[in-house]
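Apart from one protein chain that is not included, each protein chain of the complex appears where it belongs.
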Amino acid sequence: MAIKILTEHSHIPGIETFDVYRKNGGYTALEKAIKTMSPEEVVEEAKKSGVRGRGGAGFPMGMKWGFLAKPEGVPRYLVCNADESEPGTFKDHYLMKTIPHLLIEGMIISSYALGANKSFIYVRGELMYVIQILEKAIAEATANGLLGNNILGSGYDLELVVQPGGGAYICGEETALLESLEGKRGNPRNKPPFPAVKGLYQSPTVVNNVESIANMAWIINHGGEAYASVGIGRSTGTKLISASGHIKKPGVYEIELGLSVEEFMNSDEYCGGIRDGHHLKALVAGGSSVPIIPAHLVYKTANGEDRLMSYESLSDGGFATGTMLGSGGFIVFDETACIVRNTWNFSRFYHHESCGQCSPCREGTGWMEKVLHRLEHGHGSMHDIDLLVDVAKKIEGNTICPLGDAAAWPVASAIRHFREEFEWHVSHPKEATLPGAVYKGAAVLA
Amino acid sequence: MTEIPTTSAFTPERLAKVKEIIARYPEGRQKSALLPVLHLAQEQWGWLSSEVMDQVAELLSIEPIEVYEVATFYTMFHLQPVGKHVIEYCRTGPCCLMGAEGVYDHLQARLGIKTGQTTPDGLFTLKEVECLAACGWGPVFQIREKYYMNLTNEKVDSILDELSK
């Protein structure tokens, strides 16, 4: 059995309650941290673990904590990013509803490490039922002396607040999230200053993803080095993968980083393979924002090495032949999926979610959507395909926040790998617009 | 449906809740309570009229425009009256791979309305939304806080039958 750091107890009935969580070893890490370790020692363990941001960026969490400014007399904040909205990603949703105390425990440990006395969990507003689950868990933890004043007699105080969003993907960007938490429109901030210096209420702030923080309980119990021994290379530990699309068993799976993509896709423990009678056509490995890759680059890199579920292996080949682990939104396409339609769909998403603050993203996302809509509906020209590539290039890297890149990459990669399919939509508009029509020439894996 | 006059005040219970929410934030940062309070307001009135938003502004000691700016930015807030049940239907890629488009066609046909419209009996409003973070369990829609997952035409029919009772 593969190692489970986050989901070991998730199948236990009642694990969402304090008592059952406690009986299964819950909050022992918190006791250990708060009673026997200094905040600096906790930060040190996080650094040793090598755990990387699980929201998509993959930046080492311990290093991020290390950047936190600590001026005298200024409060510091920890904000948990639970605004999970990246298409293809639903792991935080699963984790919070199944085993909420794991996040609460991680939040208390992390807040202690950072010296925050008030911490926030910003949950997307649509997940109101999960917010209720978290608030119940917080009430239980408070009733048991694990939250509030003088936690476990340590003299350390912490208040934990669950904040609902209002329906905006952009609030998953950390500075937009902070703006939203301040009761404003979710417009990302220009950086610098970075949140570590000026974040929430202009105070030093760390923003971490749900899954990143949930790892802290295990890291404290077993040590950062033990965590770093799991996984492969700089991709330490395990990762929750949200699997969706044309597979037999969609769902959330915890994998040890370094597992081969082929095993993850086909093993009965995970996705269970492509649905019967169908063939793999393409994969979006890390949520809608990362480049889509065609079937022949899914199990093997361009160099012929096994493609692994790790930050490094998935991005092997750069944008030409690789992709990214991102947030772990594993979307599988079989031969019935129309890449043009899907690209238009994703493009509509980014157009809808652009905050509208900076001009390349505000105007460019809408432009791309309209051109893709035209192509998909049989009114496109060959010239439109090049136009899309150029517009994507002009957005990429030139926006305030990474939403611009996230909008550009799916379009650029789809055209890079499936150009013939786009051209077929132009050359065969009648056929291409029949209901359910899909280009038959794309290579698939048997 | 019975319309609640938008000029009416927050219920005492909700007003107490507003106070409790404001107390969560550091002093002078009561604007942080805006999103939770707007959710609370929408829970009471079903939608956010300008009168309701003005009330919220006053409770939080901020300018009304600050509330309008925020309420129009976030897609969960209804700025027009809506039906008793607002069906928020996910239209994003992964759900579409699971046949969401076909099920949505069925839903529209069954209700006899299109996106953004409300049934004449005031029971259902249909709204398309982007990814609801339930991609492995798609097609998905939500009504208030409840998620309805792995939808099929048949499942949609039985949900609507249940809600129409």
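Before moving on, here are some points about what is shown:
For clarity, chains are labelled A and B in written order, and residue numbers in each chain start from 1.
To be clear about the criterion, contacts are C-beta pairs under 8 Å (C-beta built on N, C-alpha and C of every residue); 3 or more make two chains touch, one makes a residue touch a chain.
One rule holds in what follows: contacts and distances are computed from a predicted model.
Selecting from "Dihydropteroate synthase", "Putative tricarboxylic transport membrane protein", "Sugar ABC transporter permease" or "2Fe-2S iron-sulfur cluster binding domain-containing protein", the unshown chain of this assembly corresponds to "2Fe-2S iron-sulfur cluster binding domain-containing protein" (UniProt protein name). Touch with the chain that is not drawn comes from one residue among A:E45, A:E105 or A:E174, which is A:E174. Screening A:F18, A:Y122, A:W367 or A:W424 for touch with the missing chain picks out A:W367.
Checked against the full complex, the one of A:P13, A:P71, A:G153 or A:P192 touching the unshown chain is A:P192. Among A:G50, A:P204 or A:G326, only A:G326 touches the chain that is left out of the view.
On the side of chain A, the interface with the absent chain consists of residues 53, 55-59, 63-64, 67, 81, 168, 172-174, 185, 190-192, 194, 207, 289, 315, 317-320, 324, 326-327, 351-360, 362-367, 370-371, 387, 393-394, 397-400, 402, 405-406, using the contact rule stated above. Touch with the hidden chain on the side of chain B covers residues 50, 63-66, 68-69, 72-73.
As a working rule, only the chains that are shown with their structure count from here on.
The centroid of the Cα atoms in chain A and the matching centroid in chain B are 25 Å apart. Every residue of chain A that touches chain B in the complex is listed here, in rising order: 75, 84-90, 92-93, 118, 124-129, 132, 159, 161, 163-169, 180-186, 201, 242-246, 250-252, 288, 329, 331, 333, 337, 341-342, 345-346, 348-349, 352-353, 355. Contacts from chain B toward chain A in the complex involve residues 24-26, 29, 31-36, 38-39, 60, 62, 66, 69-70, 73-77, 88, 91-94, 96-98, 129-138, 142, 144-147.
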